[in-house]
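With one protein chain withheld, the remaining protein chains of the complex are depicted in position.
Right after this comes chain A.
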Amino acid sequence: MGYLDNILFAIILCLGFGFFGVNIKKIIRNIKLGRDIDRSDNPSARWGNMALIALGQSKMVKRPVAGLLHIIVYVGFVIINIEVLEIVIDGLFGTHRIFSFLGAFYSILIGSFEILALLVLVAVLTFLARRNIIKLKRFIHSDLKGWPKSDANYILYFEVALMSLFLLMNAADFHLQLLGFGHYEKAGAFPVSQFIEPIFNGMNESTVMLLERAFWWIHISGILVFLNYLYFSKHLHILLAFPNTYFADLNPKGKFDNLESVTNEVKLMMDPNADPFAAAPVDENAVPVKFGASDVQDLNWVQLLNAYTCTECGRCTSSCPANITGKKLSPRKIMMDTRDRLEEVGKNIDANKGIFIPDNKTLLNDYITPEELWACTSCNACVEECPVNISPLSIIIDMRRYLVMEQSAAPMSLNAMMTNIENNGAPWQYNQQDRLNWKNEN
């Protein structure tokens, strides 16, 4: 009978990690639906970016208030997880505070966890206030209507609950330690929960013990539930920020990729020795090249990783000149739409035994409208702002490429501009022979 707890704990742990593993596999499969792109170059610069931007949060602090609060939650989250290690060992082996043999060091650990937990609570409550009371513009934006708004709040409620449970658990433990009850030997320091401890005064000792166990169980189960919630939530960024910053584009932001498929054709066109009547080489298995992107499978896997990484903070949208001036384009929505469509395609594949059955929908039009795409000035403000180096711009450009090269669906005035370039080498209707006239004009 004594092992019942441990077995139950092991089962919960396995289920928690098992489900999470299944969903992570699904995410990896979905990301791999994207086109291939080589991002294996310059590993040292990539590790550097990851260390600085993901681990070091260097871009978060560009907005100091949110940045500082975020660092508190981030550091708290990482460090308090050391405590989770102890909880897991205790749970599996039926021990109680297994690390307490560390003595004074253990007190320092527990003490700092408590202080961090309190700071996290304060930060998270501030975040809730920013979203629901102060109502910062980027958090009440139309992008976030419905699930995204709830998702953001659920994450914060979760964190409030987990931190509170942690402190309550310690408070009950400390109360029992003070009474010298059962196996609750003096261990740890409780700079925060000592102030909660008096609430147990006057309670029956076994009731307090029951409460302590209840807090412990709910806390660890809550962590496992939260872990599994990640897959359904924007909160995935806590994991994906790392690969995302690693695989981000290292080129100057102004450099857009040159489509290789186009290069081949243009070279052939310009080659005076090419035989215009030569039959194109026939490759039975060749998939016709599609220029640009109309759906998620046309994007590259880094762009799809970007979509799963986006935590919908909206810094991109709040700095986008189009969005600031009331246009429909919102870089954040580009990322959210890409993820939603990718999830839809993934579910389609799950439902059809591993094969995608066309559903008469595409990322273009069903999620992202041409009006949004044409409002972009390609100014790179969104890319600059993103704390984890996501590029909404690259998706916008790939979709414009589809509109122009596959559908000839550019706005009329842009067609006129392009015709001018084609005919006379300038976006306006001037003769190329007049290019140097300015020299003699006054």
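We adopt the following convention: contacts are C-beta pairs under 8 Å (C-beta built on N, C-alpha and C of every residue); 3 or more make two chains touch, one makes a residue touch a chain; residues count from 1.
Here is the rule we go by: contacts and distances are computed from a predicted model.
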Complex member absent from the view - protein name from UniProt, among "Cysteine-rich domain-containing protein", "ATP-binding cassette domain-containing protein", "Membrane protein" or "Polygalacturonase": "Cysteine-rich domain-containing protein"
Chain A residues touching the omitted chain (full complex): 251-256, 258-259, 262-263, 265-267, 269-270, 291-292, 319, 321-322, 324-329, 371, 374-381, 383-384, 397, 399-405, 410-411, 413-414, 416-418, 421-422, 425-428, 430, 432-439, 441-442
